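One structure is given here, and the rest of the page talks about it.
The complex appears here minus one protein chain, its other protein chains still in place.
For chain A:
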Amino acid sequence: MKNLSFLRLSVWFYLAIFFAYLLGPLIIMSATAFNSPDFPRITPWECLTFEWFSALFQDERILNGIKNSVIIGFGTVVLSVAMGLAGALLLTQIWPKLRATYYTIIIAPILIPGVVLGISTLVFWDRINRMLGLGADSFLSNGLFLTIIGQSTFIASYCMLVLVARLQRYDVALTEAALDLGATHAQAFRKVLLPFMRPALASAAVLAFLASFENYNTTTFTFGEYPTLTIELAQKVRYGITPAISALAFIIVVLTVFAALANEAKIKRQQLVLAARQNASIEELKQGIKLPGFLSGNAAAVALVLVSIATVVVVVTATTHSPAQCIADVKEQKRIEAEKLIQELRAKRDANRAKEDNKEDVQQAPKSENNSGFGNVFDPNALSTDN
């Protein structure tokens, strides 16, 4: 018994460490978005503020970066999912003896460093551009085009891996059945294979978008006049960052959590509906299926609703909350601290210079009354941690 509980305890301990390792940086970074100092940090906590969000949305370069990232993301999704699907289909059709070789070739871009892909994309298309006798401002040297092409070289391989996994579970007899019933190959593809692949296509699209969005190595060579978000962030970091970047991180984290929960809730709901359908008799089916309540037995949906409520609360707080008073208070505090320090120094100097002079004490008396509410912030040690 003792051993068992110890084991259980250590499992929990391990889980705690694991999740702290995974999520700790994200949580801390998110928290810094709400603290007022100019540099992202959580200690000392000064004032709850939302100004970094407005600062973020006023930063032209960040906004432009997001726009470019989204455009490139969508372009990459279209190109790499299409190429990935073609590659996956070919893998199932190709002569078995060639399959291993083909697989290696098509997987190779994942193993090649992104930097190399970036440089080679740039060099290759520059050659093509010159061969065609086009100028430096042609379509082929456009930053968006090059970045989409460059990223797709390896993201298409990721997509192919996702699609191959689904395709392996596809029964070729389904295509044959469609053909046998009179469908052309194109119809069989569109009406039977494609619907079957849809979940994997969605996964591949999400994966491709995320991989494109976060890519830096390849993009850094190809972006031209269209810097993506990661490029902008990297350039910003060089000159020092503000909590506005934390605010961006927070938004991305919230969106991710939201999307993940929504997806989970949807899957759970489908399972519940399916279970309900299977349990229902024919009569019930005829009358239309009684859907279970959206939330019953669906933990993900509950979490989703909670996150939504939390988001609404935060937004409402943000619109009503004014950190001005707090910031003023903090400023006042800092001013007082500085003054106190000056006075202390002055007192020390005065004490050293003329110990018999007692009139200064009378002047200090009102100040100490004022400061009584601030606890030990006037401790000289506390000062050293700030500024």
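Just so it is clear, a contact is a pair of C-beta atoms (placed from the backbone, for glycine too) under 8 Å apart; a residue touches a chain by one contact, two chains touch by 3 or more; residues count from 1.
To be clear about the criterion, contacts and distances are computed from a predicted model.
Matching "Response regulatory domain-containing protein", "Spermidine/putrescine import ATP-binding protein PotA", "ATP synthase gamma chain" or "RNA polymerase subunit sigma-70" against the UniProt entry of the left-out chain gives the name "Spermidine/putrescine import ATP-binding protein PotA". When you scan A:A183, A:A234, A:V253 or A:V314 for touch with the missing chain, the hit is A:A183. Interface note for the absent chain: among A:V192, A:L207, A:L248 or A:L272, the touching residue is A:V192. The set of chain A residues touching the chain not shown comprises 171, 173-174, 176-184, 187, 191-192, 195-196, 277-278, 282, 285-286.
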